[in-house]
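Only one protein chain is missing; all other protein chains are in place.
Just so it is clear, A, B and C label the chains in written order, and each chain counts residues from 1 on its own.
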Amino acid sequence: MATFEESGSEIVSDAEPKLLSIKNIASTAGKILRARLPWAPIIIMAVVVICAIFAPLLAPHDPTDIDIGVRKLAPGENWSYPLGTDRLGRDMLSRLIYGARTSAFISLVALGAGAVVGTTVGLVSGYAGKWTDTILMRITDAAMGFPTILAAMIIVTILGAGIANIILAIAVTVWARFARMIRGEVLQVRNRDFVLAARITGVSPVMIIWRHIFPNVINTLLIILTLLVGQTILLEASLSFLGLGLAPGASAWGLMVAEGRDYLISMWWLSLLPGLVITMVVMAFNFFGDWLRDTLDPKLRRSI
Amino acid sequence: MTTPSQINAAPGSDSSYEGPLAHIENLKKYYPVTQGMIVRKNVGYVKAIDGVSIDIPKGQTYSLVGESGCGKTTTARMFLMVEKPTAGQVFFRGKDIHKLSRKETADYRASVQAVFQDPWSSLNPRMRVDSLIAEPLVTHQHLSRTELKKRVHELLETVGLRSFHAERYPHEFSGGQRQRIAIARALSTQPELMILDEPVSALDVSIRAQILNLLKELQQNFSLSYLLIAHNLATVRYMSHQVGVMYLGKLVEEGPPSAVFGDPKHPYTKALISAALPAHPTNDREEIVLRGEVPSPINPPSGCTFHTRCPVAMDICSTVYPERREVAEGHRTSCYLYTETGTASA
Amino acid sequence: MAKIDRSGEPLLSVQDLRTYFYTRSGVVKAVDGISFDLHPGETLGIVGESGSGKSMTAWSILGLVPQPAGKIVGGKIFFKGQDLLEASPSEMRQIRGSGISMVMQDPLTSLNPVFTIGSQVIESLRMENKGPAAKLREMAAALLAKVSIPSPETRLHAYPHEMSGGMRQRVVGAIAISRSPSVLIADEPTTSLDATVQLQYLKLLKEIQETTGAAIIFITHDLGIVANMCDRVGVMYAGKFVEQADVLPLFDNPSHPYTQALMRSVPDLEVDVAHLPSIEGQPPSLDDLPPGCAFAPRCEHAFDKCDTYPDTFTIAEGHTSNCWRHSGDYSVAD
Partner (left out) sequence: MTRFILIRLVQAFFTLLALSAGVFFAVHLTGDVVSFLTSPQDTPQSVALMRQSLGLDRPIYVQYWIFLQNVVQGDFGHSWTWGRPASSLLLERLPNTLKLAASGFVLTLILGIPLGILSAVYRDSVFDRIAKFISVLGMAAPQFWVGIMLLLFFGAYLGWLPTFGIGGPTHYILPSFSLSLFLIAGMVRLTRSSMMEVLDSEYIKFARVKGLHERAVIWKHALRNAIIPVLTFAGISLGGLLNGSIVVEVVFAWPGLGRLMLTSVTQRDYAVLEATVLTAGAMYILMAMLVDILYAYIDPRMREE
């Protein structure tokens, strides 16, 4: 274990931390399997995914079904509506299950788009350097700092409301985080000798990025992705809370909190439950992301 | 030791060429230093290499020694075609490498390979050993899978590893073994010239001799030429046929190791030798402790760039850079101590 | 080389020191039974490769073993008669800097990047010298001058990143000797320096030793430095000393197969050789040591007895070696 001899002798001891071994696809899987898995977050994440996919099968009622006969039921009051109903008699549980679908869909698409754009920008910016890098990073900085809700407002003003525009608004700001982090990693990988070795052999820049650089930033990508899921869900919730995207009555957690706000005293569960669900789900993703980062790349600790 | 089958022919490998395998002539590499708030303008140059000429004969080792910032690594990298020289030319088999056709450039890249200092950084941790070793081959030749596999196994054996190592990843190897993998990779296209940039200084002391011996053996078997960059003078003496001593981008002394180390002429070479600590407590060596450190290459001193630290500097040294003189057969130095102007003024 | 008086009490006496690391992959015995004495004015060299435990020996003496994984599990460290392993944290703090000090490998990272050189030197001086700021500044400048830093007054205002590596290492040296410690540990202080600057720095250390009479522990992998700087040498391999001797007997008559092989495998600048005898195999990893002698797998003389760790054999007065070859059994087995 050369790591213990940190201050002792030669470049070897600095260059040889065992972390390096982690940077290997084969051992990534092994590492994840060997480490103690965070079961609670995994179960919560799995429940969300299952709810999102099988919402129609799992939900006991149609979330949009209005039934004045069962309105304003508190949780536990009527067991066919275990989490209660709202003032129109819509089933809370069913709406929450469908809400998972909304959240999962929006986060997934927005994050996916952000990841693709951001990773590409990060790879190109980091590898090309010079003015390409300067320009791309100025844009990235601006996009990263720009408040997402502000961006969403502008987009909604211009393009109108709708799920697609919420996704666009999130993607427009979230890509910058990928770009920043990936670029940082690329800068480090680019200076490693194996990239120089490939260049002097005559390997083309596209192949260098694809075979030598990209595989070495996949861990980082994976980590950012999981760490951002939580934040994306929060953003989506905030946007739907403000009524900036979805039509009233849609099943989205943020929107449900907003609707419940007017009946805080009489029907406390309307706002409490969806908020609790958001908190738990985001917590699960955050925990999992932290765990993944600690397992795969402790050096990233500070950066996100 | 297996002899890998001959696969490619070197560029312009006509038998008529009889000069050195590679040589550079009056090579300069300046990096601009810019300043300015919005509009950036050049305010000077880092003179990384400032007029260096060397010859690398076939099958021999030419070593460059000197302290950090002397330009030895930049000089070596000029052969790797990752940067263009500011002035001067690099020749390989008599041809200017920057004037080669596309096809010739590809052949050149196959004939010149490199081994770097840090084996933890020079192997892509995400690639298996077999694809690492085969990458140069795949880039330059079209071989079938079985041919490739056979070749990789041959190469592994050549560098003292086993064929089952091909299926492993770099992190499963120790420093010395990784350096062997890097050497196998460099050998894959049957190069004629290898750039060795501090190939053992990152390795454990007890491993270094293994790698040095392997490199020597390969040189004999494949009549390879080496351009070796090293700061350890004893290693250089063990490995080389020719030594060049560099200081601030200039070659100050050159010759066979027995001459350069046995009878050094340039005051800087003498100081370097004195700084290489003797291997036995009773060995006494002339002790020359230089003043200060290597000056910045941005604004190098006038005249002989060494005059600011030279214990025997004369007035003339700060005026014009001294000409290169042959002081003995094949032993050259640039110092006023050995020119008529210098001896006259002294 | 000045003769060292070894008749008195040793300044520092390390006895059977053991520092282990408890990691997920097992127990790493970084330091495993190290003993040595250090007398005033003496320079002890600890030679070893990376991972041999030589730096950790230093950190153990200073009471700064990385927490929480590292732990000193056995042994005694006497400094001027006091057992450091029994000392309280505040007693240890008193000893660090004023009794035992250290120069580390990398001068760039051992200085705090956000404070000026002056404030970092003065900070150390202030622990012992009360006085007005101007007087401390003066002392700091004098200290920098002592380590041959040109124009020390202006240098006080510089930040570490504005100085060259050699200058920074001198500053680190100045801070280390600012409170006149009686033991100075130098952990590869010249590894990151150029050859001519290394020579300057080694000269400086010798000068400091001559003027202050401090004892030095020199940790290095470079046999050349050992030959030129040290009075006494301990050769470390896998957490243990395999050979200890005064410098001349060690180089004239290396006894342990590792020492012998190491010396043979290092090229010599004075002579041309056609072939270097190299040591085959790889250095062991400390979390997976073979039973018995750790060098046995690479040793050309290894025989069946090497499966148990060898006793300490005395070759000559003050010269010991841990190898079964020195027992009577070897010739039989051979």
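Basically, a contact is a pair of C-beta atoms (placed from the backbone, for glycine too) under 8 Å apart; a residue touches a chain by one contact, two chains touch by 3 or more.
Worth saying up front: this structure is predicted, and the values here are computed from it rather than measured.
Asker: Pick from C:Val27, C:Leu64 or C:Ala142: which residue touches the chain that isn't shown?
Answerer: Once the missing chain is taken into account, the touching residue is C:Leu64.
Asker: Of A:Ala115, A:Val156 or A:Leu196, which one is in contact with the hidden chain?
Answerer: Of the candidates A:Ala115, A:Val156 or A:Leu196, A:Val156 is in touch with the missing chain.
Asker: Among A:Ala237, A:Ala252 or A:Leu296, which residue is in contact with the omitted chain in the full complex?
Answerer: A:Ala237
Asker: Extract the touching residues of chain C with respect to the undisplayed chain.
Answerer: 62, 64, 93-98, 101-102, 104, 106, 109-115, 123-124, 127, 159, 161, 172, 175-176, 179
Asker: Can you name the residues of chain A that touch the chain not displayed here?
Answerer: 7, 142, 144-150, 153-154, 156-159, 230, 234, 237-238, 241-244, 254, 257-258, 261, 264-265, 268, 271-272, 274-275, 278-280, 282-283, 286-287, 301-302
We adopt the following convention: only the chains that are shown with their structure count from here on.
Asker: So the centre of each chain is just the mean of its C-alpha atoms; given that, what is the distance between chain B and chain C in Å?
Answerer: Roughly 33 Å, centre to centre.
Asker: Report the inter-chain centroid distance for chain A and chain B in whole angstrom, where each centroid is the mean of the CA atoms.
Answerer: Result: the chain centres lie 48 Å from each other.
Asker: Among the residues of chain B, which ones contact at least 2 other chains?
Answerer: In chain B, residues 204 touch at least two other chains, as defined above.
Asker: Give me the residues of chain C that touch two or more other chains.
Answerer: Correct list: 49-50, 221.
Asker: Quick check on the complex: what are the chain B residues that touch chain A?
Answerer: 80-82, 105-106, 109-110, 112-114, 116-118, 120-127, 135-136, 139-140, 169, 171-172, 175, 182, 185, 189, 201-204
Asker: Mind listing the chain B positions that touch chain C in their complex?
Answerer: 67-68, 174, 176-177, 204-210, 212-213, 216, 231-235, 237-238, 257-258, 261, 271-283, 289-290, 292-294
Asker: Which part of chain C faces chain B closely enough to touch in the complex?
Answerer: 1, 49-50, 150, 164-167, 194-200, 202-203, 221-225, 227-228, 247-248, 251, 258, 261-263, 265-270, 272-273, 275-280, 282-283, 298
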